[in-house]
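All protein chains but one are shown in place.
As written, the chain order gives the labels A, B and C, with residue 1 at the start of each chain.
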Amino acid sequence: MIHDMLAEHPRATPDRTKSLAGTISAALECVAVCSTCADACVSEGDASLERCIRLNLDCADVSGTAARALARVGSSPANPLVQGIVEICRQACLACADECDRHAARMKHCEIAARVCRQCADACDQLESVRPLMTH
Amino acid sequence: MIHDMLAEHPRATPDRTKSLAGTISAALECVAVCSTCADACVSEGDASLERCIRLNLDCADVSGTAARALARVGSSPANPLVQGIVEICRQACLACADECDRHAARMKHCEIAARVCRQCADACDQLESVRPLMTH
Amino acid sequence: MIHDMLAEHPRATPDRTKSLAGTISAALECVAVCSTCADACVSEGDASLERCIRLNLDCADVSGTAARALARVGSSPANPLVQGIVEICRQACLACADECDRHAARMKHCEIAARVCRQCADACDQLESVRPLMTH
Partner (left out) sequence: MIHDMLAEHPRATPDRTKSLAGTISAALECVAVCSTCADACVSEGDASLERCIRLNLDCADVSGTAARALARVGSSPANPLVQGIVEICRQACLACADECDRHAARMKHCEIAARVCRQCADACDQLESVRPLMTH
């Protein structure tokens, strides 16, 4: 539905719609998965997860903001501010994935969060790699 | 992945995990679709869409908050605050869907937003209907 | 500045502007203070704070959504959806304040969060008590 919606935007640029929808979906999956991972880490009661909780919360916030900025980009992510937001989302996802990986062997929720974060980082990367001329 | 994640939470209640994951997904789809619908309405340049824009933005915010609250509910939404948040999400989705329906014949993006909002309202409704004993 | 801004809205209702600005400010203070209290609780490494962390995060999210909904209410919070959002914000603040109070003797950050939450609950209460006729 996210893809169909973007295609109906009066300023839609059809060749970008698919990758845009994919990145929005990946970022929203991060919002949910990182929020749950932070909460699960809190429930573990393990002091070594302090940094992991903080990064999961940062990543959930940044991914949510990226999803929303992309959702209103008029189907063209080619404006420098949105590109900067996508880039910081990629960095937040990688930082969170690296930290989650350190706990992944012991905690399955960290393993899943790391995987979802890397998928979102890849989607951001792909979106950035096609930087078209700025039209916004 | 949202479902797998919830299942790994140390406080997971397996019989609730599926409906919880479904509601979180539906709410996050609202975040994206309502954000895009608001933006598309702005691009239409049609003064009769003022209320639709406002309701889409309210619905995106409330749905995002509901998704996050459910993501950290320890797999059991059985606490009164989260139930209240789910209920206000249901109301925001219905209000937004009703307004979008008024423009759906002319604008496909409003038609899609109305449909996605009603799916989320249904998911909230279903989640509320199973209110288990409070354990939080 | 929040007050001055609301007064410049083309749909401003001057007699509501002051209480509206006060509630928005109180809710935004909750966003910051509850986010910090959750983070400070995580740093304490005390398992008895699990519920406090969750409620602080819920309260931060709900208060942020309430502030934003009120910021775009056209200076009149007299629509039923926004009233429902303000009411759930009041409930989130009271639930968070009650939990923080349980730890306030030992942890100053919980004492401060409880106070800020009650101020926001009071502001929501006052805003609701003046429910004007619906104009939205």
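What we mean here is this: a residue touches a chain if its C-beta (ideal position, glycine included) is under 8 Å from a C-beta of that chain, and two chains touch if they have at least 3 such contacts.
Just so it is clear, the model here is predicted, and its values are computed rather than measured.
From the options A:26, A:40, A:62 or A:120, the residue with contact to the unseen chain in the full assembly is A:62. Of the listed residues A:82, A:100 or A:121, the one in contact with the hidden chain in the full complex is A:82. Within the entire complex, the positions of chain B that touch the omitted partner chain are 39, 42-43, 45, 47, 50, 53-54, 57. For chain A, the residues in touch with the chain missing from this view are 51, 54-55, 57-58, 61-62, 64-65, 68-69, 72, 74, 80-82, 84-85, 88, 91-92, 95, 136.
Residues touching the missing chain, restricted to chain C, are 1-2, 4-6, 8-11, 24-25, 28-29, 31-33, 35-40, 43-44, 60, 64, 67-68, 71-74, 107-109, 112-113, 115-116 (touch as defined at the top).
As a convention for this text, only the chains that are shown with their structure count from here on.
The angle of the rotation carrying chain B onto chain C, fitted on C-alpha atoms and rounded to the nearest 5, is 180°.
Chain A and chain B touch with mostly matching residues; of the residue numbers seen at this interface, over half occur in both copies.
The distance from the centre of chain A to the centre of chain C, with each centre set as the mean of the Cα atoms, comes to 27 Å. Chain A and chain B have Cα centroids separated by 19 Å.
Shown for chain C are the residues that touch two or more other chains, namely 54, 57.
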